[in-house]
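Have a look at this one.
All protein chains but one are shown at their positions in the complex.
For clarity, chains are labelled A and B in written order, and residue numbers in each chain start from 1.
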Amino acid sequence: MTISWDNPGTGGGREARVKGEANTNGDGAAPGPVTVDLRLSVNGRRHPITVDTRETLLDTLRERMDLTGTKKGCDHGQCGACTVLVGGRRVKSCLTLTVTVDDRDITTVEGLSADGVPHPLQAAFIENDALQCGYCTPGQLCSAVGMLAEVADGWPSAVTPGLDGEVDLSKLADEEIRERMSGNLCRCGAYPGIVAAIGQVAR
Amino acid sequence: MRPFAYERVSTARSAVAAAGEGTDAMYLGGGTNLVDLMRLGVVAPGTLVDVTRIAGGVEETPGGGLLIGAEVRNGDLAAHPLVRSRYPMLAEAVLSGASGQIRNMATVGGNLLQRTRCSYFQDVTKPCNKRDPGSGCPARAGDHRNLAIFGHSESCVATHPSDMAVALAALDAVVHVEGADGPRSVPMPGLHRLPGDRPDRDTVLGPGDLVTAVEVPPLPFAARSRYRKVRDRASFSFAVVSVAAALEVSGGVVRDCRIALGAVAHVPWRAEAAEAALRGAPATEERFGLAADAELARARPLPLNRFKVPLVRNVMIRVLADLVEVR
């Protein structure tokens, strides 16, 4: 049994909600998965989909939508390979339950390039050899896009000198890039290339 | 993960009502800790009540303090101009925590209520009194390098992992809670509890209680404050120890101060003994050291974390000395 509201609306109180309730079939067997119908907005397209409430956005993208560019490196939010943009902000899709983002715009690495033209960061990654095995790369790219947006919004980082100091995209120091990108591990050690590629695009 | 029902609400009242109706309900904020704990089997809620759509922001209070909605994301909090200018230690603490992605997800309420990262707590194949009361604490005889030196008990030596909470404890923040019986407030320190013989209880909150906001009272001298986090990796790692401090000095004498320590106890550890030793004392490194000693007299380090004693002392002196120099 599936209970779903596919249009959560924006009103107040409990009336505006997405809800999935447990299925019970009364024969003593373990409770089955709870499923919810929703429309997921990914890379500018809305996809109707029924999801298990337990599904992470990462697994929905990879296992259900064949958007395998987003990678699973740890499944605990500790490596950054699964980074995608939700509402323009970078997040970890392995810790995001799909059912929580039905009303958000999601962008994955597949959505970074437009009309087959690589995003400037993608081009800079190639030019600077900012990748080796390539597995952390989509996460690094999505993280970099989100990070540059944060800088453009004036967000400080832990290494921004004096928190009242100006945060300026055109003067983004390598040290700032390194601190802000530290949520994305790369075991091959492509960090210097990644920092150079991001710096090249930012500045 | 056990299958669970999901409900999204947009007010605190409806959240509390939904939690009251759901089976084994838990509130879902950013999910950065809860979803992970569910995957690990550490917790298995039957219902998740998603509280991230409850409206809230950062507002000024009449006296010059701030009221921070529980659903404010950590990234937004640290970037807020008033947080940066009035309570730099709070912005620094938040920015030193986790990663950009995690900060964009994690909420203020969730950050306060995150669980310990003790290895044994997170591994359901091993005993842990916090996860499974009465099963034992292997950390005491096993690996506790990152665990508590203050206030631990025979049953638990876990630490609270939050950076933000350390700054809030130093700032005497007040946590606003909505419960089945209506709203109330809980001061910090006081929200988190020492383990005693009930390490399964991290805080004084009861079932169904929802953190709705955190109020930071005005503290003008906190405009010059600092959060120093010591860690094994240059970024994206939990504190080995941390110190949040604000200092008011005039005429070379400490008029007032706020000091809290992180990664040393089951709670964000307010260094009351150090504060008492400093008030009215000359603002010198020597006195800072004596204040640290006063605090560390209460420490009961374990074999693998004895190093935290000199570490806390050194960092406390350094942070306080830097705050004097900043003036």
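One rule holds in what follows: a contact is a pair of C-beta atoms (placed from the backbone, for glycine too) under 8 Å apart; a residue touches a chain by one contact, two chains touch by 3 or more.
Heads up, the rule we're going with is that contacts and distances are computed from a predicted model.
Student: Looking at UniProt, which of "Ferrous iron transport protein B", "Xanthine dehydrogenase family protein molybdopterin-binding subunit", "Protein CotJC" or "MxaA protein" names the chain that isn't shown?
Tutor: Its record in UniProt gives the absent chain the protein name "Xanthine dehydrogenase family protein molybdopterin-binding subunit".
Student: Given that one chain is not shown, which residue among A:87, A:134 or A:161 touches it?
Tutor: Considering all chains, including the one not shown, the answer is A:134.
Student: If the hidden chain were put back, which of A:39, A:171 or A:187 would touch it?
Tutor: A:187
Student: Just one of B:119, B:153 or B:284 touches the chain that is missing; which is it?
Tutor: Result: among the candidates, B:119 touches the missing chain.
Student: For chain A, which residues reach the chain that was dropped from this view?
Tutor: 29-33, 52, 54-55, 59, 62-63, 66-76, 78-79, 81, 108-110, 112-113, 118, 122, 125-127, 129, 131-138, 141, 175, 177-179, 181-195
Student: In the complete complex, which positions of chain B touch the hidden chain?
Tutor: 1-3, 39, 41, 117, 119, 124-126, 138, 141-143, 145, 230-238, 240, 307, 310-311, 314-315, 317-318
Rule of thumb we're sticking to: only the chains that are shown with their structure count from here on.
Student: Mind pulling up the chain B residues that touch chain A in the complex?
Tutor: Going by the criterion above, the answer is residues 1, 3-11, 13-14, 17-18, 23, 28, 30-32, 35-36, 38-39, 46, 48, 50, 52, 75, 78-79, 84-85, 88, 91-92, 95-96, 98-102, 104-105, 234-236.
Student: Within their complex, state which residues of chain A touch chain B.
Tutor: Counting only chain A, the residues touching chain B are 8, 11-14, 16-23, 31-34, 36, 52-54, 56, 75-77, 80, 83, 89-92, 95-97, 99-100, 143, 146-147, 150, 153-158, 163-164, 178-184.
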